[in-house]
Structures are given as C-alpha cells and as structure tokens.
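Removed from the display is one protein chain of the complex; every other protein chain stays in position.
Right after this comes chain A.
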Amino acid sequence: MECQRCHNRAATVHLTQLMNGEKTEVHVCEQCAKEKGYMHDHEENFTLNDLLTGLFNFEPKQSPNGQQTGTQQPKEQLKCPKCGLTFKEFARAGKFGCAECYKTFDERLNPILRRVHSGNTHHDGKIPRREGGNLHLRRQKDQYKSELQRLIEQEEFEEAAKLRDEIRSLDDQLQDREEGES
C-alpha cells in the first residue's frame, strides 16, 4: 500500500481517526507520519522516561496516625551523604547515584518500587556469595523450618529431629558470624 500523502513510499503507519463520529483510516509512510505529527522520533525513550519521572514525583502519604515522623527531612533536603544526590534530582532523572542512595531514600522507595515491579518491594532472588553476608544461612534456616513443620505434621519424628539439629547448628553459625561482625 502506498502512502496517501506523498504517494511515493510504502505506507507503514496505519491509524484510525474518529471525527464527528465518523471513522477515517489513514495510511501513511513513517516520514509523512512524523511530518504530520502522528509520531515522534525517539517516542519510546521519551514516554518511558516521562512515565518514570511521573512515578517518582510522588508525595508520600502521611503516616497512619496523621503525623510526619520527626526524623524525616523535607523532600528537597533529603540528600545522599555518599554521592550528594538529592531526592529531587533522583525524582527528576529517575536514576540513583550510588548504592548508598537506596538506604538514604529507603522510606520513599516502597511506593515507587511497588508501581514498577507489580507490588513487589523485596528481593527474592540470587544472593552473592561474599556480599550476601548471612542471608544464605537465614534463607536456609527459613526453608528448614517450614520443612520441619511439614515433617511434624506428617509425624515423621526421626527426620524432624535431624532437621532440628541442623537448624540449631545454623543458629550457632549465625550467632558466631554476628558476634564476629560487631
């Protein structure tokens, strides 16, 4: 199909216009579509960024008791001590400055993350071996605990006793590590 406007290039943009209840179909090439203002260059980048920035310019609701917590700084002044990025700058660009920003802006992040990640705010994936700290042990412990519950319900006490010992040993390891850290 050839472009309705320039009658030269192939029509690649197909639009349906509704005017006074009447439907008209428009078939034009990309260049004519841009010239007529039907589409823009870098449309995708623009809308994504726009959308994100819209999400971040988000005023947190007041806490349930109706009071702002005393320690909370006003939005403009919230600033990352490590890289110097302010919350305002973060909201404008939609990008963090460093790892510390996640801690600095922590209180304000949940609503943003919830919107971007379908309601999720907590990581549930891979844990790096070294940086992950005690998380491996804690996840393992949680897993053993639910397994223990299942064994008890099924009255498999011998297996349950073994698992209980495993949990105790994990507890010891965790305690040792936490003492080592402090």
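The rule is simple: a residue touches a chain if its C-beta (ideal position, glycine included) is under 8 Å from a C-beta of that chain, and two chains touch if they have at least 3 such contacts; residues count from 1.
Assume contacts and distances are computed from a predicted model.
Student: Tell me the UniProt protein name of the chain this structure doesn't show, selecting from "Sugar ABC transporter permease", "Protein-arginine kinase", "Cytochrome P450" or "phosphoenolpyruvate--glycerone phosphotransferase".
Tutor: Result for the unshown chain: "Protein-arginine kinase".
Student: Of A:3, A:32, A:112 or A:148, which sits in contact with the chain we cannot see?
Tutor: A:112
Student: Which one touches the absent chain: A:13, A:26 or A:174?
Tutor: Residue touching the absent chain, from the options given: A:13.
Student: What chain A residues would touch the chain not displayed?
Tutor: The missing chain touches chain A at positions 9-10, 12-13, 30, 39, 43-44, 52, 82-83, 85, 93-99, 102-103, 109, 112-113, 116-133, 135.
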